[in-house]
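Here is the structure we will look at.
As you look at this complex, bear in mind that one protein chain is not there, while each of the others sits in place.
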């Protein structure tokens, strides 16, 4: 299953997600509370953007558990970013623990990560791959359902003429985050159509986040009418400072509110809100968060 | 803390400890039941003897969790041995997860592994090292309390004129297993004297096993009169076959009973017995197991 | 490119290939002599059969270099086998170093490893996968050309009604090794046809070995008329003992000669012979080695 957390806002150190909060992502790697299995020890990954330095995000992947990784703890204290994605993995049985299977997955300026699984993935994999352009066909380098969903997302970007060149993608425009959300939704709908046709009736759980450095779309979704999707929370406020300290000097252009989305609440702050089931969060650095409902097929309603 | 299991008897495949039983050591790596923290994911190690091939044991150490290691699962099915030690680690806070800290530790023909901790270890470490011969002083290559206890054990072997040359150590003699037990007891007593003198009152938990290929000594011990030692069980029977299958053709000299000692019972078989608190098991391939009481200072009573 | 070595004959310890010879496979991992780049440090793998214990081979893969792996050195001394495959990898640029990309690759009772590359692999990959049965389509878990060639080999086995069940595959029959060779040749021919149709003119270098525990086929082959294939040597003699020691007691059924095939000669013994370019070695435990010529398309001549 996995746990993840992401940040969008004025630059913060990675440690404000990964190590400092009382229920940090590292804590969730061994003591997750909102799923039956508390353990997410099959490697981790963290991606972050430093738009003033480079157009592509950094990706730090490891197959060892997050809780014992001294490099992660050290780097997290010293690196700050306005857009961060961090993930601890619980491999589904039969899925290997290796570097190619660590989230987030990256392509150009985009990142994607996932908590959940695609129902009956093995049955749809071949048809899913057949549906892709040659460029997207070569995206998967490992064996996870998530990376194959990511290939569909890349396919959607390329079909839509989206600028996958990282330099372009971080140019802000009014439709940006909504466009990301539409591409993610379309990807999910394509995958679910295959599951419906070829699957074995197993439900899909799709808490999925995508980012391009200044915009994020993230959904909380499942196809089982009798089950809740995996947990997902949004924090939204003027300042996100879990340890009550203010380390970073702000630059003039570092305004805007802080947004954190996390599988489990990182702190006891009452401002954390549950994301509604089967809905999509649309986040932009300089706008209020929007919540869009999704229908049974993963399509955005009212968008 | 950690979990461990060991085997002495007619050759069995490693998988009969590590993967096949319903509560195998791999299961204990993520779902231990007899300690409050179920997780032992900070690397693992397995040592085994193949006396017909080589006098030193094989040592396979990894810093990744046991549960996801495909090489471990594969090797365990294909390798058989009459004497096996297997360990999954839960590093104490501040102790690194790295190869030098994986159990079992080896020296010549001997192996040692441990579940527990030495109370106030950081306070006694310098004096412990000072007490060692030059040869034993160079034994520790990592930073665990266990490896320092092992250095004391090697020191005891060398002081006592024990044959540390592996070829010699596997020669059976009547006193062998008892002699191993005496050396282990003497090592514990030396360490506890330092803890008493320099420690901060923290208790020591010392479930420790040593082997030389045909003999094993293993104790269940702590210094806290108000706490039970960590759990430890003994299985002893004509045949140990957790999955009810008989894979191995026996050779004529493969008689003798099977003995398994494990932090938690590997199976539901009613023959598993709890090892009494503060006592030492003395195991020899061709004799019945003996249990010797230990006093508060770790000394063998009646031996 | 990579280096590999394999053994078929009376059981020997793994170390007789991996560590003991003066030009052991570990030495070839950092000081290969018959290719311009001496370094093969992108992980390693060793597979071996223990037919008396289990029908599938053991597979030990690591992404760290062979030369520094203490577990490899330790295990190699203590494990013996009648059929061994060992490989040190030099990843082609752009190909990841991760566990899923380590050789040898295994399926049921079969192993395959490779030194070389498929010319223009990225261009043929999609069509290669399309040509596979569903079962073979799911064989690749990583991104190497070799694992895709292995999927074609599995496809050939399944098409030909070969017993991929490991228990069956190790039953000896007169045609066994030749049948393995035919399947390997057919796989190569299929891949080369795609290279011819879709490639960019880049040559293919295919030193490939397959085994089922009692039989081996291994070819030395390339498609460039102006280049020699990668080096490959055969040792064949009554006894293979690189260090001049005889460790293993023979059982009565351990007769037959020792056969070693290696990218570079492991020792200075004058009995090492170069395998002729574009030919296939056919090895059976209880028969003399045969050499079959291959034509430009990878087909066996006179077989």
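As written, the chain order gives the labels A, B and C, with residue 1 at the start of each chain.
As a working rule, a residue touches a chain if its C-beta (ideal position, glycine included) is under 8 Å from a C-beta of that chain, and two chains touch if they have at least 3 such contacts.
It should be emphasised that the depicted structure is a prediction, and the values quoted were computed from it without experimental measurement.
Novice: In the complete assembly, which of A:70, A:159 or A:271 touches the absent chain?
Specialist: Only one of A:70, A:159 or A:271 touches the chain omitted from view, namely A:70.
Novice: Where the complex has a chain not shown, which of B:34, B:96 or B:202 is the residue touching it?
Specialist: Checking each option in B:34, B:96 or B:202, the one touching the absent chain turns out to be B:96.
Novice: Given the contact definition stated above, which residue among A:60, A:150 or A:221 touches the chain not shown here?
Specialist: A:60
Novice: Can you say which of A:79, A:97 or A:300 touches the chain missing from this structure?
Specialist: A:79
Novice: Touching the absent chain in the whole complex: find that residue among C:46, C:63, C:79 or C:177.
Specialist: Of the candidates C:46, C:63, C:79 or C:177, C:63 is in touch with the missing chain.
Novice: Taking the full complex into account, what residues of chain A touch the chain not shown?
Specialist: So the residues of chain A touching the missing chain come out as 13, 48-50, 52-54, 56-62, 70-71, 74-75, 77-80, 99, 247-249.
Novice: Footprint of the hidden chain on chain B, which residues?
Specialist: 63, 96-100, 122, 125-126, 129-130, 134, 137-138, 141-143
Novice: Mind listing the chain C residues that contact the chain we can't see here?
Specialist: 30, 39, 41-42, 63-65, 68, 70, 91, 96-97
The working rule: only the chains that are shown with their structure count from here on.
Novice: Out of every possible chain pairing, name the one holding the most C-beta contact pairs.
Specialist: B-C
Novice: Compute the distance, rounded to whole Å, between the mean C-alpha positions of chain A and chain B.
Specialist: Measuring from centre to centre gives 43 Å for this pair.
Novice: Could you work out how far the Cα centre of chain B sits from that of chain C, in whole Å?
Specialist: 38
Novice: Using the touch rule from the top of the page, what residues of chain B touch 2 or more other chains?
Specialist: 70
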